[in-house]
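As you look at this complex, bear in mind that one protein chain is not there, while each of the others sits in place.
Showing subunit A:
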Amino acid sequence: MTRRTEFDQHLNALKEQLVEMGTRVEHALAGAMDALQKIDVDMAKKIIQDDVEINRLEGQITDIGSRLIATQQPVAKDLRRILAAFKIASDLERMADLAVDIAKVVPRLEGQQLIKPLIDLPRMAETVQTMTYESIQSFIHENVDLAYKMSKDDDAVDTLYNQILHEMFSLMLQDPKSSNQVMQLMFVGRYIERIGDHATNIGESVVYLVTGSRPDLNA
């Protein structure tokens, strides 16, 4: 079989950049949650600073992909691979921004005690972190089953999110003075839930890449 060595090398480079972006997003989320639980402002600042690198990677993916389109005229699945990479990079960039949003909550809680030990939020974050990892794996291996798994995992995340909201509401009613912190934690839940939605989008991009049709996994 004729191989398109040059083209395939660049496609691999594209994949590698996406894996690195994905890994950085996982770390950003894990780090932000860790900083939140410890109310560690320095750790949170580090997460915010590191976001620059994720933005830079997104730019690089756009550069490699557009160069490939301009010089190699990819068609069919080759073209969808690049289009999917663009979309996935943009989802990952948003996910990283949401991790930054979580980190930004930390300085607002500085000097406070958490009203309760965090249990469901870290659980949600762990699930979403796994989703992030698996969504990238589904792209690398063009694994549609794994892509569709995002939809199920996202349902679990949504259920957890609703549970957290109810709990937070009752906490706020019990102790109105805690409402500021409760609001902040509700936002954190919202940010994590949004990251899960983006991981689901990545799953959709993978299904599109493999089949050429667009499913709605967020439904």
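Here is the rule we go by: a residue touches a chain if its C-beta (ideal position, glycine included) is under 8 Å from a C-beta of that chain, and two chains touch if they have at least 3 such contacts; residues count from 1.
By definition in this document, contacts and distances are computed from a predicted model.
Taken from the listed names "Putative alpha-E superfamily protein", "Ferredoxin", "Phosphate ABC transporter ATP-binding protein" or "Quinol oxidase subunit 2", the protein name that UniProt assigns to the chain not shown is "Phosphate ABC transporter ATP-binding protein".
In the complete complex, the residue from A:78, A:142 or A:167 that touches the missing chain is A:78. Checked against the full complex, the candidates A:59, A:176 or A:212 give a single residue touching the omitted chain, namely A:212.
For subunit A, the residues touching the chain absent from view are 1-4, 7, 73-79, 212.
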